[in-house]
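Every protein chain of the complex appears in place save one, which is left out.
Take a look at subunit A:
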Amino acid sequence: MMNGLNWKRYLLWFANEHTHFRINEIESLRSLFGIQMKWVEKNHHEPFCIVDIPTEEDVLKIASRSVSLRSCIELWACGAKLGDLHNNLKLLPVEQLASYFKPELSFKIKVETFCKSQTQEEKVAKIESFSYLPLCGPVKLKNPDIKLELIEYYGLDSNNIPDEPYQVFFGRWVADGQRDLISKLSLKTRKFIGNTSMDPQLSLLMANQAKVKEGDLILDPFVGTGSLLVAAAQFGGYVLGTDIDYLMLHGKTRPTRIQQKKQREKDESVRTNMKQYGIENRYLDVLVADSSLPLWHSAMRLDAIITDPPYGIREATERIGSTKDYQIEEKHLANHIPSKIEYGLQQIFFDLLKLAVEHLKPQGRLVCWIPVVRNDYCESKLPSHPCLQLVANSEQQLTIFTSRRLLTYEKICEHETHLPPNVDLSTAEFRAKFFRYGEEVRKHRKQQKELAMNLSKATVTEKDKMYEDKSGRYRSS
C-alpha cells in the first residue's frame, strides 16, 4: 500500500463527535509540524479517512496532538467486502511486511466493528481467517509488539444496520489520539469553572487550530475562568488573559456548581486550574481590563489569540462607558465602580480583529467563536480584514435555528494593518434574532401542543358522549 514516492498509507479513525472539526484539526496539525500529506479518502461525515504520509514519525506527531483522532492504523488492505480485503492483502509483496513477521515479535489481532456488535465466536473466526499471514512470533494479548486490527464499518445509523459492512480495513495499529486528555481536563473535576466554561474537547481543538506549540505566547481577551488557556498551556503555550469581570477573575462570582451553595472556595482562580494540571509554570497573568480599549504596547507580538467572546445570551456583553457626560467627584473616586454600557457583537468582533492585526506575529492565528442564525448564515458576511485570511470554519449547532462557528484566521501580511476590519451588521443582530426566533419557536410549539391537546380532548368528549348515551343517565327527556 505505498505509492510511487514510497509514502505509507494510513487509516485515520476519528471519534464520532464534532464531525465538522476533524479535517480542519488534522490540516492545522499538518501545518504546525510541516508535514506533507495527501488525502486519499477525505470523509467529512464518516469516521474513517485515508491519507498518504512520508514517514511514521509524521503520523506519530499528528497523533500526539489530535483530539478528534481515535486511533491511527498503517493500512495494509481494505475493501468493500471481507473477501476483497483478503485478496488485496494476499497481493501485498511479502518483503514489504517482513520486518513485522519475526519470531521474536509478539502479536495480537483485534476485531473492531463500528455500529454493530458481534459474538466471541464470530471474532475468533475472523481472526483465524488471517492464518495465511506468516506471523511466527508468540500471541500476546497485553501490550504485544505488533497489534493488527480488522475494522468493519457498518455505517452511522444504529437503527438501520446492514448485514454486511460498508467497508473493511486491516492494518497495523500505530498510535492512539489524545482522547484521554478530554477526561483529564474534564470540567467535572476542575477546580474553577463558570457558566460559560468551554468543554475540554473544544478547547483542545481550538489550541490545535491556533497551532500552539512549546514556548508560544497566547492571549485570551475574554478569559472568564480560563478554560481555553488550560488547553493552550497543555500544549506548551505561555498564557495571558484579560476580562472585564473583576469578580470573575478574583473568583468571587456566584458558584456554578449546584452543590456549592453560597460562595466559591477561597482559592478558585485561573491559576489554581493551571496548578491542578501541573502547568502552572506556563501561567503568566490575568488582568481586569476592557477589551474595547487598547491595552498592550505596540511592540507586543503574540503567537496566537484564542477566545470565545460573549454573545449576550448567557453572559452580558459590556464595556466601560456611560451615555451621560459627567465627572466623578474626588470624594467618590476611591470606591467608584465604573458604569458599563452595551458592547455589541459587531463592535466586539471589530475590536478583536483589530487586536489580532496589530499584535499577531506573521502567520500567527486568531481562533474564535462567532454565533450565527443558521438561516441567515453566509460565509461572505463573516468579519474580515485584508491582513487576515480565514483558513478554517467549523460549525457546532446549538439549537434548531442557531449555531456557533469556530473561525481560524491567519495573519498573512504586515502592511495595511492600519485599515479597519469589516464586520457586517448582521453580526450585531444575533442577540435580537436569537430571542425573536426563540420566541417564535416557543409560540409555534405552544400552538402545536394546544392543537394536540384540543384534538385529544375532542376525542375524549366524543367517547364520553357515547358512554353517556349508552348509560342513558344524562339523557334528557
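We take it that a contact is a pair of C-beta atoms (placed from the backbone, for glycine too) under 8 Å apart; a residue touches a chain by one contact, two chains touch by 3 or more; residues count from 1.
Assume contacts and distances are computed from a predicted model.
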Protein name as given in UniProt for the chain not displayed, "Shieldin complex subunit 3", "Multifunctional methyltransferase subunit TRM112-like protein", "Large ribosomal subunit protein uL24m" or "HTH TFE/IIEalpha-type domain-containing protein": "Multifunctional methyltransferase subunit TRM112-like protein"
Contact partner of the left-out chain, one of A:E280, A:E342 or A:E450: A:E280
Contact residue for the chain not shown (choose from A:S68, A:S269, A:T402 or A:T427): A:S269
Among A:D290, A:D308 or A:E410, the residue in touch with the chain that has been omitted: A:D290
Identified contact with the non-displayed chain, of A:L89, A:V212, A:I244 or A:L407: A:I244
Sole contact to the chain not displayed, among A:G137, A:G321, A:P386 or A:G438: A:G321
Those residues of subunit A which, in the complete complex, touch the missing chain: 214-215, 217, 238, 240, 242, 244, 246, 249-250, 267, 269, 271-272, 280-281, 284-290, 293-297, 299-301, 320-322, 326-328, 333, 336, 338-339
